[in-house]
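Here the complex is missing one protein chain, while the rest keep their positions.
Take a look at chain A:
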Amino acid sequence: MVTRPTTPKSAEELYEIVSQVGEGTFGKVYKARNTGSGKFVALKRIRMEAERDGFPVTAMREIKLLQSLRHDNIVRLYEMMVSNGSVYMVFEYMDHDLTGILSQNQFSFTDAHLKSLCRQMLAGLAYLHHKGVVHRDIKGSNILINNRGELKLGDFGLARFYQKRRKSDYTNRVITLWYRPPELLFGTTVYGPEVDMWSAGCIMLELFTKKPVFQGNDEIHQLDVIYKIIGTPTPERWPEVTSLPWYELVKPKEVVLNHFRELFQKWLSPAALDLAEQLLAYDPAKRVTALQALDAPYFTQEQPRAEAPVGLSTLEGEWHELETKRERAKKRRKTESGT
């Protein structure tokens, strides 16, 4: 007979689901306990039954990508598991996500902690981009943090390999609106890792302000919100903007000046402001790369030095966007019924 490596136990037997912790691009994410070792993992179930076309191509892409990535700041895919007509991705368990952890008040982050989180995010991105991968969905709920203060990028459902030497044509319907860079809002389909760097800039500000900075309702409004903060793009700041596909449709109606530094100086140190400004450069060609960002004076010169928020282990509960959303909905219901 054929000798085949057999999976000793099915997913149900091996892992015991504890709770739901998130909603990925293509399926629910659960916290589960390995019944053998007692260790926690995150199980991401790939929904197959709803897929008339079989195995979702996004899931296939995520599996392929994660199998070929290994870095301290990228979530580890331990293994794949097939059970009862479902495919599960088994990840290392992360206690919190950024959106969740910024919404709690028990543990307050010092500037050194925030610097560490920012640095870890950039290190993950530098590795990804070095490997020729664009994430395309950097946002608070995809940035995972554990109680040891380690930050890891997760959810690669929209990520893909890109050509380093030649920029290809991709879809511009990527990245959650609030973190979407202006060139995508102007309709470009030719882009590279710079799109992640804009999102990283948004996240960096969010670390300090505790909430997303560019909260648009739709694509047009999103641009307006950006203009209000960093001003409208001028030919000096971004020469190619006028040649982008949707420029004529969505171009700014009036000139707005850049208020970035005055708006954020109460939150960020001068070197942090410099870096955030470079990450949020209009012109993708001038936007700082992850590798350059890691070398910014904010990390190399300005005090305090980065320090991982190891104290998170004292934090009660686990903080994910999902729970934060539920909590908010509960509160809303309460206040509504109260009035």
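Methods note: a contact is a pair of C-beta atoms (placed from the backbone, for glycine too) under 8 Å apart; a residue touches a chain by one contact, two chains touch by 3 or more; residues count from 1.
The rule is short, and it goes like this: contacts and distances are computed from a predicted model.
Peer 1: Which of the following is the UniProt-recorded protein name of the chain this complex doesn't show: "ATP-dependent DNA helicase II subunit 2", "Mitochondrial ATP synthase epsilon chain domain-containing protein", "Protein YIPF" or "Cyclin-like domain-containing protein"?
Peer 2: "Cyclin-like domain-containing protein"
Peer 1: Given the contact definition stated above, which residue among A:Lys64, A:Lys210 or A:Lys325 touches the chain not shown here?
Peer 2: Checking the options A:Lys64, A:Lys210 or A:Lys325, the one contacting the hidden chain is A:Lys64.
Peer 1: Touching the left-out chain: which of A:Phe40, A:Phe107 or A:Phe161?
Peer 2: A:Phe161
Peer 1: Which is it among A:Gly38, A:Gly54 or A:Pro235 that touches the chain not included here?
Peer 2: Hidden-chain contact among the options goes to A:Gly54.
Peer 1: Tell me where the left-out chain touches chain A, residue by residue.
Peer 2: That gives, for chain A, the contact residues 1-5, 48, 51-55, 57, 60-61, 63-64, 67-70, 80, 82, 85, 87, 130-132, 160-165, 168.
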